[in-house]
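What you see is the complex with one protein chain gone and the rest in place.
In order of appearance the chains are A, B and C, and numbering begins at 1 in each one.
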Amino acid sequence: MIMHYSVNKIPVGVLGASGYAGRELCAIIARHPRFSLAFATANEQRGQTVRAGRDDVTFIASDDAPLAKAEIVFCALPHGASLAWVERARSAGARVVDLSSDFRPGHGDAAAKAVYGMPELGSATRSAIASADIVANPGCYPTSILLALAPLASAGLVAPGAMIIANAASGVTGAGNSPKRELLFAEVSEDYRAYGVGNTHRHLKEMLATMATFGAAHADLVFTPHLLPVARGILSSITVPVVRELADATEPLRAAYPNEPFIEVVPQQPRLRDVVHRNVVRMTATMIAGTRAPTMLVTSAIDNLVKGAAGQAVQNANLMCALDECTGLPT
Amino acid sequence: MIMHYSVNKIPVGVLGASGYAGRELCAIIARHPRFSLAFATANEQRGQTVRAGRDDVTFIASDDAPLAKAEIVFCALPHGASLAWVERARSAGARVVDLSSDFRPGHGDAAAKAVYGMPELGSATRSAIASADIVANPGCYPTSILLALAPLASAGLVAPGAMIIANAASGVTGAGNSPKRELLFAEVSEDYRAYGVGNTHRHLKEMLATMATFGAAHADLVFTPHLLPVARGILSSITVPVVRELADATEPLRAAYPNEPFIEVVPQQPRLRDVVHRNVVRMTATMIAGTRAPTMLVTSAIDNLVKGAAGQAVQNANLMCALDECTGLPT
Amino acid sequence: MIMHYSVNKIPVGVLGASGYAGRELCAIIARHPRFSLAFATANEQRGQTVRAGRDDVTFIASDDAPLAKAEIVFCALPHGASLAWVERARSAGARVVDLSSDFRPGHGDAAAKAVYGMPELGSATRSAIASADIVANPGCYPTSILLALAPLASAGLVAPGAMIIANAASGVTGAGNSPKRELLFAEVSEDYRAYGVGNTHRHLKEMLATMATFGAAHADLVFTPHLLPVARGILSSITVPVVRELADATEPLRAAYPNEPFIEVVPQQPRLRDVVHRNVVRMTATMIAGTRAPTMLVTSAIDNLVKGAAGQAVQNANLMCALDECTGLPT
Partner (left out) sequence: MIMHYSVNKIPVGVLGASGYAGRELCAIIARHPRFSLAFATANEQRGQTVRAGRDDVTFIASDDAPLAKAEIVFCALPHGASLAWVERARSAGARVVDLSSDFRPGHGDAAAKAVYGMPELGSATRSAIASADIVANPGCYPTSILLALAPLASAGLVAPGAMIIANAASGVTGAGNSPKRELLFAEVSEDYRAYGVGNTHRHLKEMLATMATFGAAHADLVFTPHLLPVARGILSSITVPVVRELADATEPLRAAYPNEPFIEVVPQQPRLRDVVHRNVVRMTATMIAGTRAPTMLVTSAIDNLVKGAAGQAVQNANLMCALDECTGLPT
């Protein structure tokens, strides 16, 4: 916020900088005290200059990216297109944070080459990220849902064979900024609808595979995303059959995240306005009254472009560069 | 739209006409070819003239309402305040459609004096409404959720002891038009949050009591409402454990509602824009992939002020007056 | 709302039915008691069925349109593309209401072949519309601005050589439903900006040419449109130097429109919510305090898709078919 010095800055690059996540990355990097932007690519918009935070960024074609100049390459290319570019960046000697699903758990063999970049899953994850060459940055919905579920599963609270129902609602930036008729203002405003129903959404596999790593392999998951008439933010409302009533349903969440700078366990219901433009997951939990078996509702809110994408990517890059995990991140 | 003749019109009155439901009632009555508005009360705004559809309506104090002049009195007073006024209207000889929760199932002894006004529950319900002196008009969330659940329960499809998870999201008119800070534009826009969590919402009892009437007493219900940044509309996403996989999950819905003018069973996901300003419930159903036990997602959309309040009230009044059920209602 | 009979209905067609104006046309025609939809074309979406009001409409290719079957063809094709299709419809024997700018005043020679379809400009205009073969349906901004200015000019109130400043703001449906990035929800929500500044907007010529017909040729016009984060509606705020102070600035407006069913002169400021989904212009006028020369502010609101496009088109078609001008139109 105060002075800019370019000595000792770590050069980073962004592949796919014109999408919403890519632009958010450029903006966070512009404010980051230790990263400097070596390049930002956007094939269709190459030559264009856009504002990113307080800096101007001129897009170049991906083929022109000086990959070797970057210590960290953030890859924000579309799913499917990422795989080859990550390899290319690796060949040039860069370490990579990939924001696509290409290297995420549940998406095939490539996942084995990457570390899943959700630092709050624990110290082992943090260590793995710190030394990783490729970090698969989690999806926005999984970030919101898994960080709410992990403490319950780790504490053995999820009822055996439980059916976990995760209803989530996302702002439209989650769908990207390619011009589609269904995302026009006149179509989205005053509307709301489910999509990707029936467990068909791309993020389901990522969640199931990750749930297995923290002891929830026995549970079923029903995931129903919805499209909200807001620009940013995800709120997930997750109903979880648990093994016993808790006097304070938030206790296992607070116990799991005693010192996490980016997790806020609160007594009141989190709302999107609490989290937009911030790199946090804000959550609470409540016991459901009147059901035969003990049941808990966990609600969690994130900014899909920050903690759900660009912010978490920089958080991972901070770990990879042995910086304070919070460096340059809006809390 | 064509001509206005007042001969043979049935005089009706509205108690509590200044709220969103009350105004919608006045607007529908203004367009209704067989109803004429005898009076509209609003104590705090008495003397004020507002537009209702194409007519102007001047509010009077409730104490000045010529109750005896109305054949049907619509009571849109707040919960708790309705009870006494319904009795008063009855004493004056009027039949009543009450939009509060005071006479609804699950809300105490008064429910025994009223018929629950959800015509699509079946022909017995329709007959009871037709001859009722007091109709308890259903709540907005229950309308959206129960009409989605009833066909599954009646067909014996709901798994024994099932935990049904009803996540629903409503536009802000559902919260009324009393000025509250939390409902200001600057608070609601770009926001989304859960409320009434943990099965504490007023509508839960109404739903549980009604579910018992159509064979779902064995099931648990978890109801989580949310506040949407839209003016109107409710979308409910209901996850239901069922006894078997269905090749076409919409089949039991279509079978249950073969000729209902106000029910639309569709193949695609219903959205708020499909239903606003219309007296319909629009719904679909999908089997969930990959769960151990067969599970169905039913999504249903209504306009909370029309099918969820004023429209359904007029639908009930049409039945009480032996008119075609669709008279004057926007489909 | 009542019954549907197809005898004696007048067949009409819609060219370019998939845009917002085209869809609104189909919806109004579906409710119109004397028009029946003979065809609706949309090349890119041919074969698709959409809901229009209470009817379903299946789009065909323009080349397949049975033009000769329609008495009236509504042409809602893009500017430039309309000219040839209007000729083709004329050759097939149909009369045409063209919603593009191709036949409007100020847009070249084609204007001479058409009557400018703004009925409220006076009885001579109405007569000309009634017998016209081609009616050029006015633009949305001109409808909002000219109907506010005409009474002042006709009454000789506009100061000689006055500079009239028309600031106007439109909902995004005015920009059509082609998918453009700048019209995405995430770009438009919480935003507001001017566009087409410096008198470069297409509608300027139409306004200047029409102003000359009602005695305002001496005045200058500065027109600055803005894009509002709403789906529908235009509000114009027009500052007009006038020849004298008026005790009641609305008097000339009321005097000019004593019996117009679609003009509402009101004492309070018109707002978009007053006019959406209605075929009206709602306006008021106020004297400005403290200026050296008498100055008036006229504000006028319309629904850009109804009175600003499809509704006015049907109003013109009603006149062409010797129907009551209000037939089938939402007031």
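The criterion applied here is as follows: contacts are C-beta pairs under 8 Å (C-beta built on N, C-alpha and C of every residue); 3 or more make two chains touch, one makes a residue touch a chain.
Just so it is clear, the model here is predicted, and its values are computed rather than measured.
K.L.:
Could you tell me which displayed chains border the chain that was left out of the figure?
P.N.:
Computed over the complete complex, the missing chain touches A, B, C.
K.L.:
Which one, C:L37, C:C75 or C:A231, makes contact with the chain that was left out?
P.N.:
Of the listed residues, the one touching the omitted chain is C:A231.
K.L.:
Quick one: which of C:T58, C:S91 or C:T200 touches the chain that's been left out?
P.N.:
Residue touching the absent chain, from the options given: C:T200.
K.L.:
May I ask which residue of B:G16, B:P142 or B:P229 touches the chain that does not appear here?
P.N.:
Reading the full complex, the residue touching the unseen chain is B:P229.
K.L.:
Touching the hidden chain in the full complex, which residues of chain A are there? Just list them.
P.N.:
Looking at chain A, the ones touching the missing chain are residues 1-2, 33, 51, 54, 189-190, 274, 277, 326, 328, 331.
K.L.:
For chain C, enumerate the residues touching the unshown chain of the complex.
P.N.:
Residue positions of chain C that touch the missing chain: 161, 163, 165, 167, 169, 171, 187, 189-195, 197-200, 204, 220, 222, 224, 226, 228-233, 235, 237, 239, 241, 269-273, 276, 286-293, 295, 297, 299, 301.
K.L.:
Applying the definition given at the start, please give the residues of chain B touching the unseen chain.
P.N.:
Considering the whole complex, chain B reaches the absent chain at 20, 171-173, 177-181, 183-190, 229-232.
The working rule: only the chains that are shown with their structure count from here on.
K.L.:
Between copies chain A and chain B, are the contact residues mostly the same numbers or mostly different, with half as the line?
P.N.:
The interface is built from the same residue numbers on each side, given that over half of them are used by both copies.
K.L.:
Using only alpha carbons, which chain's centroid is the nearest to the whole structure's centroid?
P.N.:
Chain B is the most central one.
K.L.:
Counting C-beta pairs in contact, which two chains come out on top?
P.N.:
After counting contacts between each pair of chains, the winner is A-B.
K.L.:
Provide the C-alpha centroid distance between chain B and chain C, rounded to the nearest whole angstrom.
P.N.:
37
K.L.:
Could you state the distance in Å from the CA-based centre of chain A to that of chain C?
P.N.:
It comes to 47 Å between the two C-alpha centres.
K.L.:
Where the centres are mean C-alpha positions, what is the separation of chain A from chain B, in Å?
P.N.:
Roughly 39 Å separates the two chain centres.
K.L.:
Hunt down the residues of chain C that sit against at least two other chains at once, touch-wise.
P.N.:
Residue numbers touching two or more other chains: 189-190.
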